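For this view, one protein chain was removed and the others were kept in their places.
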Amino acid sequence: MNRRLHSKERISAYLFILPAVLGVLIFYFYPLLISLFASFRMWSGLEGVFEAPFNGVTNYVSVLKDPYFGQAVVNTLFTMIGIPIGITLSLLLAMLLNRGLKGTNAFRVIYYVPVVCGIVGVTLMWQNFLAPNGPFNKFLAFFGYEGMDWLAHRVWAKVAIVVMCVWKGLGYSTLLYIAGLQGIPRSYYEAAKLDGASGFRLFFHITVPLIKPVTFFLFVTGIISGAQLFTEAQLILPAASRNQNFVKTVVLYLYEQFGWGYVGYASAVAWLLALVVFAVTGLQFAIEGRKKD
Amino acid sequence: MEAVEKRIIKTAKKPRNVSRSKRAGDIAAYVLLALGSVLMLVPLLWMLGASLQPSFSHLLVSPFYPSGEWRWLNYVDIFTNAYISLPKAFGLSVLVAVPAVLVGSYISALTAFAFGKLHFRFKNIIFLLLLGVLMIPYPAIMLPLYNLYAKFGWIGTPLPLIIPKMFGNVAMVFFLKQYLQNVSDSVIDSAKIDGCGYFRIYNSIILPLIVPALAAQVILWFMGVWNEYLPAYMYDVQTLPIVVAKYNSDVAMRNEIPKVMAASVVSLIPVLAVFAFFQRGIIESVILSGVKE
Partner (left out) sequence: MRRKFLSLLLGAALLFGTFAGLAGCKKDDGSITLFVYAQAHEEVAIRQMAEKYKQKTGTTVNVNAVTAESESYWTKLKSYASSKSMPDIFYMGPGQMEYYLNNNQILEIGSYIEANTEYDYEDLYEDLRNEYVQDGKTYGIPGSFSVYPMGYNKVIIDQTVEAGSWPTDIPMPWAVDPATGKQVVYTWDQFSRAAAACTYGSDYFGTGLLERWALHSWLWTAGADWLNADKTKVTVDTPEFRKALNEFYELHRTRGAVQGIESESAMNHYQRWLNGQEAFFNVGTWDVGGFDKLNSNKIQYGVMPCPKMDADSTWYTYSAFLGYSVANTSKHPDKAVDFILYYTTSQDSYDVLVKENKIILPSTQSKRQAYIDDPAITPTGKELFLSAMSEGHTKRLPTTFTYNSEWYDFFYSNTTEFWGGPGYAPKYTVDDFLKWIEPEMQGKLDRALEQKAQDEARRK
């Protein structure tokens, strides 16, 4: 009886997880494997990947040797300066929101609004917000500063993406910090206060160390999603702009190669990106594992 | 959900002794929070204002608020003009988001139930396999997926955005599995004694129990799918974000910024409405699960 019950349970369980397992195999692991094979071949994408001629590590070598790939990497890394900025701002914000003030919930909602907004609408909005005659320059002019065509500038165009990403992501990281701050027992602060510690010391000696898991999580997820930046960079510049190179990220570079029919080469770019993401995730596991020991 | 509520109640309690310096700090906090809120909302409000402007030149005169003649004509225009088939795109976005998220969530919860409550061999290994998906960057698999969908004849249809999601969402499985730890095994055991099959247990006991947690996840996922850009762009699905971005590049030469802003507003309205309606649940769920979309 018992054995029958158990086998019934097993069969049900396997049936229940079947769709998810199938989905993961078909839509994640299979394509990941195919793109690995493709990255060693000269593939234009339409025939079967194994019909395409094998060309060893040529794709990888050419990718790494291409100065425009290097530029794409630099541009992508540049946009990541938003990560520490966003983290710092959201920690401060979370502390303000964690004082038990009245209206805290309203503020949380307000700061979260940009997070839920679709990236396309938001990017188009920023594009026009920063236009030569846009409200931002009007605002500067009000204080007597002369604005410029920010998005036509090699560096400012990238800064615009950073600002936009910080603006859009602030609410999310703030929420995580609020959760983290709530996990710190009040008694720690009270004990330290009895010892005469200043607010400054409380912050650096209690809050920052105890909140480290959240910070770490935000850093890691920030790097992983920052490495895949696409939509923001594709849409931030006006469509007619001749300066798309200024904001070309790794994934935009990849997409471009795909569009020209170099799918094998683009797969090599994809795998380089995947390796970076795997490495960062692996590092996260390693560090978290060490902490537990 | 009970756990969440307890947490809210706990944080709502404030220490009673309000010192003078605390009050000064509170005021400073309010000022900072208010300033920050302005920075969060001004770009969005400007977008709304700009979308009501009759033309670009009006935009130059009064960038922050519509001058004299308030106009809804831009909205009428974008729903009717020939350059953007907004109603069609809107319909397609609903068609993509609703069935995919509903079926996908049902399957995810079923999978989570199997992993959280049932006993079967290789459970942990299979679960790790599923989790592995979370670290695969999308750009690394989208090229072979393109090829696969092309073989199916799916390119240009909404299917690439719908079918894969119906196999479940790993992040949701992970979260719901954690959540199910709060559900006592005895509920299941007594149902088993009553002779219920596992599928019936899932449908009539587990599902109602996890509905609060599930609902928030469903909403978050819906918002994520609604805003999805890269896959839709890649597989040429004319969802709302794609059509709005395309409209922007079509009329970019004509500087019809107000209409582009109107289209962007339209693309944001559904998620903002959902957010306004469920903001409390959404924010608590993000705090609890760390899942953004």
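The chains carry the letters A and B, assigned in the order they are written, with residues numbered from 1 in each.
By definition in this document, a residue touches a chain if its C-beta (ideal position, glycine included) is under 8 Å from a C-beta of that chain, and two chains touch if they have at least 3 such contacts.
The shown structure was predicted, so the numbers you read here are calculated from the model rather than taken from an experiment.
Set against the missing chain, the residues B:23, B:121, B:151 or B:280 yield one that touches it, B:151.
Note on the undisplayed chain: of the listed residues A:100, A:209, A:259 or A:282, the one touching it is A:259. In the complete assembly, the contact with the undisplayed chain comes from B:159, out of B:73, B:94, B:159 or B:183.
Mapped onto chain A, the interface with the missing chain covers residues 12, 15, 19, 42, 44, 46-47, 51-53, 132-133, 148-149, 152-156, 240, 242-245, 259-262.
For chain B, the residues in touch with the chain missing from this view are 56, 81-85, 147, 149-156, 159, 163, 166, 197-200, 203, 236, 238, 242, 246, 249, 252-255.
Here, only the chains that are shown with their structure count from here on.
Spacing of chain A relative to chain B, judged by their CA centroids, is 16 angstrom. On the side of chain B, the complex with chain A involves touching residues 7, 10-15, 25-26, 29-30, 32-33, 36-37, 39-41, 43-44, 46-47, 50, 59-60, 63-64, 107-108, 110-111, 113-115, 118-121, 123, 126, 129-130, 133, 135-148, 150, 164, 166-168, 170, 173, 192, 197-199, 202, 223, 226-227, 229-230, 234, 240-242, 244-245, 248-249, 252-253, 257, 260-261, 264-265, 267-268, 271-272, 274-275, 279-280, 282-283, 286-288, 290, 292. For chain A in complex with chain B, the touching residues are 5-6, 8-10, 12-14, 16-17, 19-24, 26-32, 34-35, 38, 45-46, 49, 93, 96-101, 105, 107-122, 124-129, 131, 133-135, 138, 167, 170-172, 175-176, 178-179, 182, 186, 217, 224, 227-228, 230-231, 235, 238-240, 251, 254-255, 258, 263, 266-267, 270-271, 273-274, 277-278, 281.
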